[in-house]
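Have a look at the structure below, then the notes.
Note that this complex is displayed minus one protein chain, with the remaining chains in position.
Going in written order, the chains are labelled A and B, and every chain counts its residues from 1.
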Amino acid sequence: MRRLTRYGVIIAAGLLAVGCSAGASSSSGSGSAQTSTNSTLTISNENGALWTCGFSPLNTSDTLLSVGFVYEPLVFVNPLQNGKTTPMLATSWTWGPGNKSLTFTIRQGVKWSDGTPMTAADVAFTFNLIKKYPALDLTGVWSVLASVTATGNTVTMTFSTAGAVPYFYYIADQTPIVPQHIWSTLGNPVTNPIAKPVGTGPYLMSKCSPQNITYTANPHYWQPGEPKVAKIQYPAYTSNNTANDDLANGSAQWGAQYIPSIQTFYTARNPNFHYWFPPTVNVSLLPNLTNPLLSNVKVREAMSYAIDRNQVSTIGESGYEPPANQAGIVTPTFSSSLDNAALTSWGNSYDPAKAKALLASAGFHPGAGGIMTNAAGQKLSFTVINIGDYSDWVASMQVIQQDLKAVGIQITPDDLSNTDFDADLFFGKYQLAYYDQQTFGPSAYYELNNWLNSADTAPVGKTAASNYERYSNPATDKLLNEYATTTSTSMQQSIMNQIQQVMVTQVPFIPVTEAVDWYQYDTGPFTGWPTPGDPYAQPSAYAFPDNEQVLLHLAPK
Amino acid sequence: MRYALRRLGFFVVTLWVALTLNFLLPRLMPGNPALAMLTKFRDLSATPQTLHALEILFGVNSQQSLLSQYGSYLGHILTGNLGISLSEYPTPVTTVIGSAIWWTLGLVGVATILAFILGTGLGIVSAWRRGSKLDSIVPPTFVITSAIPYFWVAMVLVLIFGLTLHWFPSQGGYYVTTDTPGLNFTFFQDVINHAFLPAVSLLITTIGTWILTMRNTMITTLAEDYVRMARAKGLPGRRIMFDYAARNAILPNLTGFAMSLGFVVSGAILIEYVFNYPGVGYMLLQAVSGEDYPLMQGLFLLITVAVLFAILVADLLTALLDPRTRTAR
Partner (left out) sequence: MAMPVSGVPTETVGGPRQWGGSAQLPAGRAFARVGRAVRSNRKATIGTILLVIFILIALFPWVIARDSPTQDAYTPQLGISTAHLLGTNHYGQDLFSQLVWGTRNVLIIAFAVGLAATGIAVLIGIAAAYLGGIWDNSLNVLTDVLLVIPLFPLLIIIAAYARGGTTLVLITAITLTSWSYTARQLRSQALTLRDRDFLEAARVRGERKLYIIVVEVIPTMTSLIVASFLTNALYAVLFASSLQFIGLGDPNTVSWGTTLYWAQNNAALQTGEPLWAIAPGACIAVLGAGFALLNYAFDEIGNPALRPVRKVRQMKGTEQRV
């Protein structure tokens, strides 16, 4: 008996020893997966799934892996610097009379990664391919384009409308150029995964497995001396925790992650670890304007005043997403467009007393359970749909719920799956919803147009494209359409001021916090990162083609 | 032989029930959940074959009657056509599962075998030494450990050994950027390194049942007449313990092993979740959060078939080793 226990102890000790030695030897480094050699950059961007090793720049699932690394656009437009432009595959461009045509001069001397020269014909081919296969038209450019033709080294685009000016962003910045000599032989470009991408960009895709993609520098890249970072590793993270861990132990240097308690988890570990979250669009409480109680502007105003946006930002979003304003202008990104007159007339954004006064003047008084009721017996009690997967939105909604309760408005959160939420939202089957626009552009116009333009809405029961709250006002439409026809910045600003007046007087929706780009960076091995003082591009690894600009600025120390 | 056929029959029946459950569940839920998934596939420009497969698997948008859907469904499944994964579009479900299955087999296989050996051993010893100090500690301790949620043990181990002491990595199966899977030593070492904490979690939580079941059956076996006879004959204690008692007591344990496999699987899923270990359990939870129903279904079927198969093998093994079961009932 004793002998047996002795054996048992020895075996157990042996197992422990093996385990510990295996553990110790691998972690004797620095506890990190790999100490990055100076010229290998590892990206930490959790995608939730393994890679399928498809690299088509015109397929939404694969764009973030191909555009910016392998493929490039005509012009880089920086949304963080009010649309400042950097010529890429196009060297210059001019608008024709009435802004009904646009001509690009294409850069000479650029080669595809297989050695073939890139010409204006490739550009025209790309746009016409998108026309031929509408599934590839990810930004809807052909809703305004009439024709695209190449002549010599220029490409001329004509438009079917005068209101195509904002589409410059989608045409020049958001359309990657593909090689005609390869894509014309592909068969169906919509379903072809493009396993071996050929582009003009700074990197080649050299190795792909479901767990990791390796990019190596393109030796024939048209910018001399670029790129300076020789190799990029892009692992497929299926969970936030692992992705965050790799950033925290230094094995990944460029993060695009949501990290809870980022100071303790990340920045405290190493003085070289930094983060910056530039705001992009508003996360808003959307009233369904067809709802009789919510169609009363005073009710909406009261809701806006009742919400303590600072608290939502601090508690629900851990302080990462700044509070938004009722004018709908995301600050500091688009602060230059902010109309102070509109904000002053609105007053303090958190004013529960004013909220209660507004409700009283609308004929509501506290009823059973403290819920505001009007003379007809209708209660201010609503359900709000939310995406259950976004735990920070769920947490924010809890704060909003408590804030509204304090002024007598009762809301009940209904946390749905992504698909259910989309369905309810698009068809207008909700009372209140919590959401943000999915697209972003180089000025506040893009987001506000999506919210307010009646061309983007639809009656309840049909799908609304982006105007989910069913807002429709011909005067506002006129303003928005006018904006689209002009390239004059002063005209644009004057229109934006009027739009902000619409926001504070009509309260079509209620911005609460500002969604941000997630971005962490390690200044130990690399310099050249975008920072608040030098916002030369959107800094997230998933933002394209901004990611290319970051890669071109980075250099090993 | 008859016994084997009976067990095989049971295997087939259970498999059929599982397949039918799999078929009926999405159709029974209010507002067929797969309907929304169909739009997602359409957005990905899915081929007509893919869409047709979706019809068969989930009954969305189908013109066929329920019965003919069922027939096509069985046909598809039995020929190994489990559909296309949504989150890994356009990879087929079978390929996606294939990448994860070895991780789980390795982790669960090794941990279960270890737990079985150690647990059975401790159970035997504990039963033999009834009334001793060992026996007074063992049952209560392991009764308690068998009630501890799997994920809690995993979390405690992560906290202590992964995050505080940094002895082992607390995430993943291997370091994806440095190691390539292959028959090289660094890869193996990396794998063992990453598998250590998950395996220990699984070991700690499952060993309790082995110990207790073995102890209980040993105790009842030790009360049998032939053990008393052996003792009367003056055979040495160890010989009685192993050759007479344990050998017979272990058989119900084998059956218990089969039955508890379901729980081992549950534990594996939760432990893989806490450690982000790239096995089928983790993949199932990813599929759930990504609403990738084809992958989810495929994984459920795989897990069920694997468990059923293991039980069948255990049953047949029991029949081989214990003549009593062949004639029992």
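The rule we apply is simple: a contact is a pair of C-beta atoms (placed from the backbone, for glycine too) under 8 Å apart; a residue touches a chain by one contact, two chains touch by 3 or more.
Everything numeric in this text was worked out from a predicted model, so none of it was measured.
Touching the missing chain, out of B:Tyr150, B:Trp167 or B:Tyr277, is residue B:Tyr150. Screening B:Pro140, B:Gly182, B:Gly234 or B:Pro323 for touch with the missing chain picks out B:Pro140.
Within the whole complex, the absent chain has one touching residue among B:Val158, B:Leu197 or B:Ala230, and that is B:Val158.
Looking at chain B, the residues touching the absent chain are 10, 13-14, 17-18, 21-22, 25-26, 29, 33, 128-132, 136, 139-140, 143-144, 146-152, 155-156, 158-159, 163, 206, 208-209, 212-213, 216, 219-220, 222-223, 237, 251-252, 255-256, 258-267, 269-270, 273-274, 284-285, 288-289, 291, 293, 296-297, 299-300, 303-304, 307-308, 311, 318, 324-325, 328-329. The set of chain A residues touching the chain not shown comprises 240-241, 244-245, 248, 259-261, 264-265, 311, 315-316, 318, 388, 391, 394-395, 398-399, 402, 413, 415-417, 420.
The working rule: only the chains that are shown with their structure count from here on.
A straight line joining the Cα centres of chain A and chain B is 40 Å long. Across the complex, chain A meets chain B through its residues 1, 4-5, 8, 18-20, 22-27, 31, 33-34, 42, 48-50, 52, 61, 135, 190-191, 193, 209-212, 233, 235-236, 238-239, 241-242, 245, 251, 389, 417-420, 422-423. Residues of chain B touching chain A in their complex: 36-37, 39-40, 44-45, 47, 87-91, 96, 99, 118, 121, 125, 128-129, 166-172, 175-178, 180, 189-190, 192-193, 196, 237-238, 276, 278, 282, 286, 289-291.
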